[in-house]
Structures are given as structure tokens and as C-alpha cells.
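Read the structure below first, then the notes.
With one protein chain withheld, the remaining protein chains of the complex are depicted in position.
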Amino acid sequence: MSGNESETKLVNFAMANATRRKITNFLANGDRSTEEIGGIVGKAMLDFHLKILQQASLIELEEETVKLSEYGRNFLKSKKEKVAEEIVDFSQAKPVEIAEVRQLLPCIADSSKFRVIANMAPPPGGILKVLEPLFPKGSYSDRTGGLITQKGEIITTIYGTGKVSIRMIKNESEAREVLESLRNIINEAIAKGVAPAPRKKVRVELMEIYKYLPQTNCGKCSEQSCYSFAIKLMAGEVTLDKCKLLKEPEYTGNQERLQVLTEYI
Amino acid sequence: MKSVFYLLDTAPYSSEKAFGALNAAAVSLNGMNVTLGLYGDGVYLAAAGQDSRKLGVPNLADILYAYGELKVIVHEPSLVERDLLGETLIETLELTDEEDFFEAIEGSDCLILL
Partner (left out) sequence: MKTLTIVLTDGPYISEYAEIACKLAETALKQYQVNIFLYLDAVHIPKGGQNPSFFTNAGELFSGLAEKGAVIRACARCAAARGYFPEEEIGGSNCRDYFPGIKITSLYELSEMLTKSDRVISLSR
């Protein structure tokens, strides 16, 4: 591992924690005392978090004052410009191959179906986000670095590291078909060498969300009805886990569907 | 019980425990909020790039990818103690400090140690 690479990993590690992201964002507006930071994120684990940020060279500690390092400042800035960089990267992207289908696991929502894990090489990495528009129902998650797509019942997630997970698969040959078409779509785009035009997000309709809710108006989510819960979901004011009924086994299928739908909101 | 916390503190592949915890957590997704907490040597399960083909056992990292809706939290101080700080970790995991880790345990209806 080169020094540079291990440095990036330290930074990724440092930024993979919500408390530390809070600290760096707080510092972006100017130097702070440890006292002030403790007031925001709590004192119990403060030393631990500051040490990790310091090891990643993101911050500098002087006496009781904490400030973003030059490197940390550039890092936060570069994060905002990352999207533009990735599009430049796209012309360098290499065609992908499906290296292996690794295992079949039972599906939770429907025991007659399977989940499949496969490997894609080389790892698609940052180009995944750019590929999003290629899939009619595709959604890229910045948090996990994964691209979720859906076709009929089948839900596929591709991760930057090349892992591909497919849900609601009948058998291995169906999995191979899905993977084959995935590979072709991606490689066609790569062959063109131009990033696909960004599209507007898939519009999720209120009624579609409502359709999959239990529609019992049980009130356990402290909303008056499932319909008003759907409205709040659309507005991002509540999260799906507030609906207690969805956790009942009979609604597992609905919950899985809603999880995907809410990703698009 | 509406939620369950599975605590894993042994390394993957050394015993059946990690595999057992993953399976139990996966079946529990049916009807409960499930969190899998990696603690102590259990944090080795978080390492990316696992290859178990020569061992002839299932790839445990793949199971994590397959059940993406499973919430997996990793105890950071355990990672630091084992000098795993600079390692590439599986991207779907969440790193938590000591406080958040124990909050997650307390917030669950029951705790199952394997």
C-alpha cells in the first residue's frame, strides 16, 4: 500500500462516523475550542474522535484550540466538487466483467426466492453514480456508494467495490441473465466513452406509496391515517420504520417494496 | 420483542459463531428491527476483500452484502485497538463510537450474544 493510499483510508475511516462529520462541518466555519466542540457533540467520546481526526491529518490541535488543517480544508472542498471529477474519470473507465456468482441465499420476503451475490471486475468505483441514468429505476446512494436498480420484482444493488447483490431471484440461471444484461448496459455506456446525461429523479407517486402501506389507520405511527403518513413520507418528515405494522411478517413484502420506493423520494 | 441486537465478539472463520450470528440476524429481519453489533475480535468481519474459497466455507462478507437491510454497526475502539483503522472496510457498515454502540444495545428490546 502506498503512503498516499493508506492516508486516504485513514481519511475515509475518519469521515465514516456521524459525530466526526459533525465536528469537521463545525470547524469549517472557523477554529473552535475543545470546550465548544464538546458542547455540540458531547464530551464523553470527544478525545477519541479528535485523535482519529488528527491521525487522518484532517485537524490540528493546539493547546485547547482545534482547527481544520490545510489538508482537511481541501478535503471538504473537494468533496463538494467530486461529482464533476467523476464525469472526467468516465472516459478512463474500463469495461466490466462478471467474475463469479458466489452464493445463493434465501430471500426474506419470499422463501421461494433467493438472493445472489456476484462479483464485478474491475470494481466500478466512482463511475457508478454517473451510471445512474442508464437504469429507468436506478438510485445511487452516497452513503453506501451503491447503485440500486429495479426491474419487475428483482432488485439489484451494485457496490463500488464490485459486489453485486440481487434480491427476489428464482434460480441461478435467472441471476446470470440479470448480470449479463447489467454488464451489457454498463459496457455499452463505457464503450461510448461519454457519461450518460443526468436525468431527473424517478417521480414516486403518493398513491404508489399509499398502496403498499397497511391502510389500517392504526395510528401507531402517531399519524391520523396511513394516507397522512404517506404524505409525511413523501415530504421526508418521517421514516419508514415509524410504521410498526410493516414489521409484521405479513407485510414483509410491502416493506421491502416501500424501502426501495422511499429511496427514490 | 420488536427489536433485537445480536452481539458478535469472535472473529469470522475461527468458529461457527459469526456465520451463526449472520444467519440468526437475517431470519430475524422477518418482523423485527435487527442490529448486528461487531465488538472485540468480531470487528474483523468488517474487513473488505474476504476470500474464503480455500477454506471451503461461505464468504461471510457476501452475506452482509446480500442482506443490505440488516443494520450492522462496528465498535470503533475495537477497530483502533486492532490497528484496522487504515483497512478498507465493507461500505454498508456503520462505524460507531463506544457511546453510540451501547446506546444501540440499550435501545433494542433484547440482546443476544453468540
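The first chain written gets the first letter, and so on, giving A and B; residue counts start at 1 in each chain.
As a working rule, a contact is a pair of C-beta atoms (placed from the backbone, for glycine too) under 8 Å apart; a residue touches a chain by one contact, two chains touch by 3 or more.
Keep in mind it's a predicted model, so treat the numbers as computed, not measured.
Although it is left out of the displayed model, the omitted chain contacts the following shown chains in the full complex: B. Only one residue in the set B:45, B:64 or B:114 touches the chain that does not appear here, and it is B:114. Residues of subunit B that touch the chain left out of view are 1, 4, 16-17, 20, 23-24, 27-28, 30-32, 109-114.
Convention: only the chains that are shown with their structure count from here on.
Centroid to centroid, with C-alpha atoms defining each point, subunit A and subunit B lie 18 Å apart. Residues 2, 26-27, 29-33, 48-49, 58-59, 62-63, 65-69, 76-77, 79-80, 85-89, 91-92, 94-100 of subunit B touch subunit A in their complex. By the touch criterion given at the top, residues 1, 6, 9-10, 13, 16-17, 19, 42, 44-45, 48-49, 52, 55, 102-103, 105, 108, 115-117, 144-146, 157, 159-161, 163, 165, 241, 244, 247-249, 252, 256, 259 of subunit A touch subunit B in their complex.
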